[in-house]
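Omission of a single protein chain aside, the complex is shown with its protein chains in their original locations.
Our next item is subunit A:
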Amino acid sequence: MVKDLLLEIGLEEVPARFVRAAMEQLKEKTEKWLTDSRLAYEQVKAYSTPRRLTVLVRGLADKQADVSEEVKGPSRKIAYDENGALSKPALGFARSQGVDPDTLFIREVANVEYVFAVKSSLGVETSSLLPAALPALVTSLSFPKNMRWGNYELKYVRPIRWLLALHGNEVVPFEITGVKTSNITRGHRFLGTETVVDEPASYVDKLLAQHVIVDVDKRRETILAGIKSLSEERGWNIAVKEDLLEEVLFLVETPTVLTGSFDPSFLDIPQEVLITSMREHQRYFPVFDGEGRLLPHFVTVRNGDSRSLEVVSRGNEKVLRARLSDAKFFYAEDEKLVIGNALAKLENIVYHEELGSVADKVRRVRAVADRIAKHLRLETTELEDVSRTADICKFDLVSQMVYEFPELQGIMGEDYARKAGEREAVAKAINEHYSPRNAGDRPAASLVGAIVGIADKLDTIVGCFSIGIIPTGSQDPYALRRQAAGIVNTLLVHEMEITLAELFQLALDVHAGRGFKREAYDIVNDMQEFFSLRIKNVLSDQSIRYDVVDAVLGAGVKDVRRAVLRAHALQAATDSESGSKAEFRPAVEAFNRVCNLAAKADSKQVDANLFADEAERSLYEAWQQAHGQFLDAVTQADMAGALSSLSSLSGPVSTFFEAVMIMAEDEALRRNRLAILSLVADDVKQFADFSKLSG
């Protein structure tokens, strides 16, 4: 026999950003409990709105599965006395397992005989498990931020206001923070009422009748359909940003899409300002025409039906008008801003107590950026652009607009710099140097922006590491991980010929004037490790296999670009589907053997006069040729070519191992042979630690 099970946790409005994860967690924990409890079921479905987290189990078995498992006891030697009767330990084992001693039997495990018991237990009724299991499930949910309320001890995401727990048509009785379970749910806060859910399967429809679309996908479709019909009706291009849609989805139970307008005179303000105001502060979707120009309209989603929609629309217009009036005022005020004066003000803004003012930071960024630009052999104009960009990249921090809308840093800088007559490349780069601004964002498009961006981020990371601010676990208040990942991605996109070690050194030299609290050597080591992890993530994002990632990281990642290319070359060579894996296998075995033996070498001096076997000469000559090819390929960043020059040694290495005894008794012979292997190993180890590859 099977029944359905329904559990709904009724809450005060849960923060939108937590709801989906909480719903998924509830589903996973329910499934895990069902499996662990040997309860069969057909399907688990989860639902959520701002006010509820729900799980519905369809076709839940009425009883746990019976179980019979074999339990290992003492060895035969111990289990029987000299008369062949069961010993005390064996009897104790039977008792502890709750079985008749006569039912014990012998089985061999790894050549030793042991006594075994078959322990069986009958499954119990599901209904007897639920009253304890469900409250445990509810309180087991974890959230990023918890609170207490009233007189209760429980810490939870928001206060629990009702609990619906229904097994078949029976309420599962339990109580949490004074709230007792029932078969009653609550409808939409304003449009609906309380309603009885007589059986779990009717839950979704019952709530629909109370103006709650509890199915997340359905609610999303409703919002998107509303936006689509509006855009078709008006000929608008409504920009639906995924993260905003997701937030709106968890702010409403009954979505109704509506629109409003603002005075076209506000369009004089830069688009980014208007869009930020609408998106970030009001959760509106901005509206564009066919050519991507912003229109003086917005789209928002109400938590309710279409009654008095014009009132809601007018209210929203009023709020936006006040916000945009402020923005317009600040924008006009900022016209008085002179870049030189703004830079002087940066002297008084503390960047970090131990790292000086923002002006101090800017001076360091300028020095690092100049050095990177010189290293990359930029032309004079570009060198000048880098210097100028670095000098003024933070001037907009003292503008009114950035004070009010911090997320517009750089965007306002670009606009104001252009107005002030700065070169176009400089204006663009001021904005770009913040890129990538978030996880999905692209690195700076221009080389100038990329260089200043790397210098800025590097300064932050080196500065923080030098005073012991190193991200651990979830602690990363200065978003250093994101910034390091930004550096890595920027280096890759621009194919910059500069190694991490060189970058670290540049930044440390510039910071050194400050005097370090920690040894420079320790800082570099920590940074190397920190960046290795970022590169590891970049490689994983590019679908590189874990073993390949480990192999490549095992050889060090000073040169980011080549590390990534090495990974791709190695992944291609060891792809099991294309069949290249089997082909490449002997080379891997050869490399590993070479590297193992090379560890015993104490010299790299090869003496051709000591060759006793043709195989020694042919390996040495093969290496000389391959080595040249290898170095050329690496210089040209042709890492597939580098790998194939290494692979060409696979045959000569095998022949060498077959033909000669490496660890010869004659010391001179032995040293000479190990020296050849050591030369080969040096190249191999530059490419990857092949022993990390999975078989």
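Convention: contacts are C-beta pairs under 8 Å (C-beta built on N, C-alpha and C of every residue); 3 or more make two chains touch, one makes a residue touch a chain; residues count from 1.
Please note the rule applied: contacts and distances are computed from a predicted model.
Colleague: The chain dropped from view, which UniProt name applies: "Membrane-bound O-acyltransferase family protein", "Dipeptide ABC transporter ATP-binding protein", "Heterodisulfide reductase subunit A" or "Glycine--tRNA ligase alpha subunit"?
Modeller: "Glycine--tRNA ligase alpha subunit"
Colleague: I'm checking contacts with the chain that's been left out. Which of A:199, A:326, A:384 or A:526 qualifies?
Modeller: A:326
Colleague: Tell me which of A:126, A:316, A:446 or A:489 is the one touching the absent chain.
Modeller: Of all options in A:126, A:316, A:446 or A:489, contact with the hidden chain holds for A:316.
Colleague: From the listed residues A:30, A:64, A:259 or A:300, report the one that touches the chain absent from this view.
Modeller: A:300
Colleague: On subunit A, what residues meet the omitted chain?
Modeller: Contacting residues on subunit A, toward the hidden partner: 12-13, 15-17, 50, 145, 147-151, 158-159, 161, 178, 189-191, 251-252, 282, 284, 300, 302-304, 307-308, 311-312, 314-316, 318-322, 325-326, 329, 348-350, 353.
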